[in-house]
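Every protein chain of the complex appears in place save one, which is left out.
Up next is chain A:
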Amino acid sequence: MEQTNFQLKQQKTQSNDWSARLHHATRATREDWLGKSISYLCIGVIILVVASMLWFITSKGIATFTQNHVSLGKFLTGTNWAPDQGKIGALPMIVGSFAVTFAAAIVATPFAVGTAIFMTEISPNKGRKLLQPVIELLVGIPSVVYGFIGLAVVVPFMRSIVGGSGFGIISATFVLFVMVLPTITSMTVDSLRAVPRHFKEASLALGATRWQTVSRVILRSATPGILTAVIFGMARAFGEALAVQMVIGNAAIMPKNLISPASTLTSQLTTGIGDTIDGTLPNNALWSLALILLLMSLFFNALVRVIAKRGQLKHER
């Protein structure tokens, strides 16, 4: 009897203990809750920052059209940029930005893909030990250094080869080529490494040469990844301000050729922002340029998503 009594008692206290434990949050639960709320707080702050930036740039950027009553069509197609005289045709800068971006991407892509193939297929060892650090170093160099080298080396070089002042789209392309090369290369390397091994093995087993395997199987299957890499490179080129501003010459005129001075959206922004007064047309016009830049980077991001989706579908089939 005594024994059973004792057992009952023990059971009771145990169940009491258990109910207490079950009804109160354990340490693990509390940590879980804390972690969750911290993550939500972080997300909240980031969303707040992004949303307020979008709102700020948009509201400032459309003031040109709502307050100063400049027509959107004239802003996008006008070629005369003289904000102090009330003329704000942004086409020269839009064309300039796209010209340097596409030119740099076109020049850089073959080099980047070639380097990436070397690093993944031809000589992975050398690639990892030699090229990887070099590319990482290139990413880390600040853009003002690129610009300074451009001003001291590229501009005089272009002047001696093609004549003119040396400032222009071609110099900007050259500087941007070096700047976007590491971005495109490292992302292409990732997408080449992500190609399933059995693709390569199957190709080789069917008697394809290494070149055939690389060009028809590996590159083909990594195409969405490579396109994404190129677009990321273009986004970087489109948004680069300092280095481009130092070598392009900043002349707000429609670019007629590659060797005459031109300007980009970013170079106009950095040159003009210190000399304009808040709330006046010249200042609002610069915000409108910033809005175009913002919309373009959103567009590049959307493009990356679309390509990634299409690439996924291909693999599933």
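Throughout what follows, a residue touches a chain if its C-beta (ideal position, glycine included) is under 8 Å from a C-beta of that chain, and two chains touch if they have at least 3 such contacts; residues count from 1.
Basically, contacts and distances are computed from a predicted model.
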One chain of this complex is not shown here; going by its UniProt record, which of these names is it: "Phosphate-binding protein", "Formate dehydrogenase-N subunit alpha", "Transketolase" or "Dihydroorotase"?
-> "Phosphate-binding protein"
Decide which residue listed in A:25, A:45 or A:139 touches the omitted chain of the complex.
-> A:45
Out of A:58, A:132, A:276 or A:297, which touches the unshown chain?
-> A:276
If the missing chain were put back, which residues of chain A would it touch?
-> 31, 34-35, 38, 41-42, 45, 82-85, 151, 156, 159, 165-167, 245-246, 249-253, 261, 263, 270-283
